[in-house]
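For this view, one protein chain was removed and the others were kept in their places.
Chains here go by letter, A, B and C, matching the order in which they are written, and residues are numbered from 1 within each.
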Amino acid sequence: MTILVGNDTKVLVQGATGREGRLHTAAMLRYGTKILAGVTPGRGGEIIENTVPVFNTVKQAVEKFPQLNSSIIFVPAPFASDAVYESIDSGLKLIVVITEHVPIHDSIRFTNYAYSKGVTIIGPNCPGIISPGLSKIGIMPGHIFSKGQVGMVSRSGTLTYEIAWILTRAGYGQSTAVGIGGDPIIGKDLLEIVEMFAEDGGTNSIVVIGEIGGDAEERLAGKIKHGNFKKPVVAFIAGRKAPPGKRMGHAGAIISMGTGTAASKIEAFKSAGVPVAELPSQIPELLQREFEEKKKENGP
Amino acid sequence: MTILVGNDTKVLVQGATGREGRLHTAAMLRYGTKILAGVTPGRGGEIIENTVPVFNTVKQAVEKFPQLNSSIIFVPAPFASDAVYESIDSGLKLIVVITEHVPIHDSIRFTNYAYSKGVTIIGPNCPGIISPGLSKIGIMPGHIFSKGQVGMVSRSGTLTYEIAWILTRAGYGQSTAVGIGGDPIIGKDLLEIVEMFAEDGGTNSIVVIGEIGGDAEERLAGKIKHGNFKKPVVAFIAGRKAPPGKRMGHAGAIISMGTGTAASKIEAFKSAGVPVAELPSQIPELLQREFEEKKKENGP
Amino acid sequence: MKIHEYQARILFEQKKIPVPRGKLCTTSSEVRTAAQELEKPVVIKSQILVAGRGKAGGIRLARTPSEAEEIAKKLIGSVIKGIKVNSVLVVESVEPKQELYLGFTIDRGARKFVLIASSQGGMDLEELALTQPDKIFRREIEPLIGLHDFEARLAADSIGLGGRTATDFSSICKKIFAIFCEVEADLAESNPLAVTYDGSLVALDSRITLDDNALFRHPEYRNESEDMSPLEREASQRGLAFVQLDGDIGIIGNGAGLVMATLDVVSHYGGRPANFLDMGGGSSSDVVFNAVSLALKQTNLKALFVNVLGGITRCDDVARGLVQALKGSQTKVPVIVRMVGNNEEEGRKILADAGVATLDSMEDAAKLAVQKAYT
Partner (left out) sequence: MKIHEYQARILFEQKKIPVPRGKLCTTSSEVRTAAQELEKPVVIKSQILVAGRGKAGGIRLARTPSEAEEIAKKLIGSVIKGIKVNSVLVVESVEPKQELYLGFTIDRGARKFVLIASSQGGMDLEELALTQPDKIFRREIEPLIGLHDFEARLAADSIGLGGRTATDFSSICKKIFAIFCEVEADLAESNPLAVTYDGSLVALDSRITLDDNALFRHPEYRNESEDMSPLEREASQRGLAFVQLDGDIGIIGNGAGLVMATLDVVSHYGGRPANFLDMGGGSSSDVVFNAVSLALKQTNLKALFVNVLGGITRCDDVARGLVQALKGSQTKVPVIVRMVGNNEEEGRKILADAGVATLDSMEDAAKLAVQKAYT
């Protein structure tokens, strides 16, 4: 089993006719993702990648393909927010926003609106979701991932690929990997994804890839500390050497007003009993150790 | 039993220190309503009617009296909307807005917000709610009403008193009478109140007092026609002789664009099997007839 | 409250919604100059707040400046449907390839704003709804969220627009919604919104109705409504809800629903109400004095029926105001009073002392009023 994306995932691509939209529509189709339709206002009637019909509105696409349940958004930042509302309005329940540079006053509004409507938002500014071997709604290179039982959740993109690659080579395949995005305001956060993995029968352990900025890691650690998590969790935090007040690439990766330091996050995880890898390469061995620990704790 | 207002009703008065607020706080107290506190910004610390402490904010009032569950609003129209949000925010679940002349762009927003939070709004521009003999949150004269089993719901004020008086004299006491208000946008509408009466064990019949404007009567009639209402319903519609395009006192009482005529409403009720009184004085006899009809229909 | 077309047009122009070139004029020579400057046939539109001004001759086409001046001479100062024409809007005549409808209003039942668009504009919404219901695109707009761009695009798409016309339509849609919210309108529409032969859009007419209750936030529109008789205007200034009708029995009551019911009951017994006059729920003797004095200004009255249910209102206050007004007017019209409720005894006594009898029942009183009026 997997979370968020699986065999039943039927995808709409918003911003399908743009350069990025086309490129990744092709890549997702190659990976096996079931993409039924695309939307670009004013471009209705076109066909991309020989198989994907393009509509002017999400409403038309959903009328034609009522089985659509997910959307991936490539539309430029000024229009991304509207694309999210349009998908929510048409009843799609999972929306992955790849678009970078979405204004924060937009994303704070559409994430709240989505929550009120029971819609899951991943992103913005994220690589998306992959359930290796089944489907991906995202821009990550599929070949780096492998099928297995490690749930991955990450605030970064390429660092996720780096760690997925390390896990894959060490024989730890992944159930699902979720790149939640590096913006200050995002849809599902670390904690919410970890909770989904905790419930997922196909996931036996969780790798959390955090970074400086915000307090998502601290909130997750707090929940683990006071909760009842049975599965091994291992973390990595990027940005130990980042100076305060500087945005490290991601809009959300900034130590401001004394909060969001790597030290605080590492401390929080350690206090919750979650080992934090100092180097990415240590993650497989930490996972191994945790499996053994948990086996002792949980009994045979 | 009653709906909305009963023995457990603990009332906050917003706009308690104004002329109307004071007058009706006194009248409600005399009627037996449990008024625990008042709110007027900047007037915290005062006491009205010797017993009701005034606070600056609803938050303070609710902190002091956590058993508060209802509010009645007398604050002037420009500030009424804010008073509603303040009560919703503090967790009060029933808000009666007496204030007239509330801008429609305000009321359309706060009624939607209240619905999203599970809060019941009655009004604006309404006389409020009375459960005779128990409690009232409103400005109606208590002595006209009498305890009994007729549920009354009305878009008007004095016409409700007129009909309550007729019912009272004919021996038909009331479980609860709800004046939902004469504005185009209101909280609970005719249908919603009738549905509450349908479920209420203390109500054995329902008198609906409608008027021209809008389609609330038609929607109610449609629901009765296709629903399964076991209790007798009798209606009266004011405004048979009203000319189109003219606002008959109430902002909502206007025949516009061909809709909202008395004829349309009367026709809808008749087609749903609901008798419509031509004169207010006919209501008791129609009720009596309906009781006998329903007795036959529903069996012994 | 309706505002004038030229006022709505100013709001449209401020948002850069395309409108035909034109000018507001108050004299026929201004109209001639305007027509000359436009260098095209012009449409001369009376700026009066009544429905159906076109059919009543209030909108006229002029091919030349002198024809425009001639028409203006006749229009300005004339009375159309009871309203004097003080100004006309002179605009270039635009030949539409297609006429669209685009507007926003309020859906009472759903408690939502609603966007309405149609490929069949030109006729009013009511007629459109009756004759072409399948040509109407209707979408509820969340009041707490507002209009999304995609909803404007959906409207354009749904009425069959494409290309630049669709983009322009969406843009105008968003702008009219912005106006609708900014001025707190009940209705804001462009009808017809013309598609010209080059595919561009022009708002040939603009209509906005404001929410009277929100005027305190928009003082620039206060005291605008001229769609009233002199008595209605006086009532409005005195805070009374008054509507003139075509009968001869004056009706006064406290509470809109009660007054409407009183009209109905009087009619039921064969009476013809002369007016609707609501003094409001909590009437003092001043208010009663004003109301009765106003009602008695109706010259054709055969009877006056005052129906008061004193819940909060005190009957003695009502009686005092009534007696004072009757004394002031020295009217010969029979006055029938139905009065029950608070301080009823004292009120009845005051009226009896002044020679006015009171009844208990609204229906008995209505019957008596009809009898006194017509016999």
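Simple rule for what comes next: a contact is a pair of C-beta atoms (placed from the backbone, for glycine too) under 8 Å apart; a residue touches a chain by one contact, two chains touch by 3 or more.
Because the structure is a prediction, the values reported are computed rather than measured.
Seen in the complete assembly, the chain not on display touches A, B, C.
Within the full complex, the residue among A:35, A:216 or A:234 touching the omitted chain is A:216. Only one of the listed residues, B:56, B:149 or B:261, touches the absent chain: B:56. Across the entire complex, the residue among A:91, A:141 or A:273 in touch with the chain not shown is A:141. Think of the hidden chain as still there; on chain B it touches residues 41-42, 56-60, 79, 82-83, 85-86, 89, 113. Contact between chain C and the absent chain runs through residues 144-145. Where chain A meets the missing chain, the touching residues are 77-78, 101-106, 108-109, 111-113, 115-116, 127, 139-141, 144, 154-162, 165, 182, 184-185, 189, 209, 211-212, 214-216, 219, 236, 238-243, 245-253, 257-258, 278-281.
Rule of thumb we're sticking to: only the chains that are shown with their structure count from here on.
Viewed as a contact network, the protein chains form an open path, each link joining two chains that touch.
Distance from the chain A centre to the chain C centre is 55 Å, each centre being the mean of its Cα atoms. Here the CA centre of chain A is 49 Å from the CA centre of chain B. Distance between chain B and chain C, defined via averaged C-alpha coordinates, is recorded as 27 Å. Counting partner chains per residue, chain B shows two or more touched chains at residues 116. Multi-chain contact residues, meaning those touching two or more other chains, do not occur anywhere in chain C.
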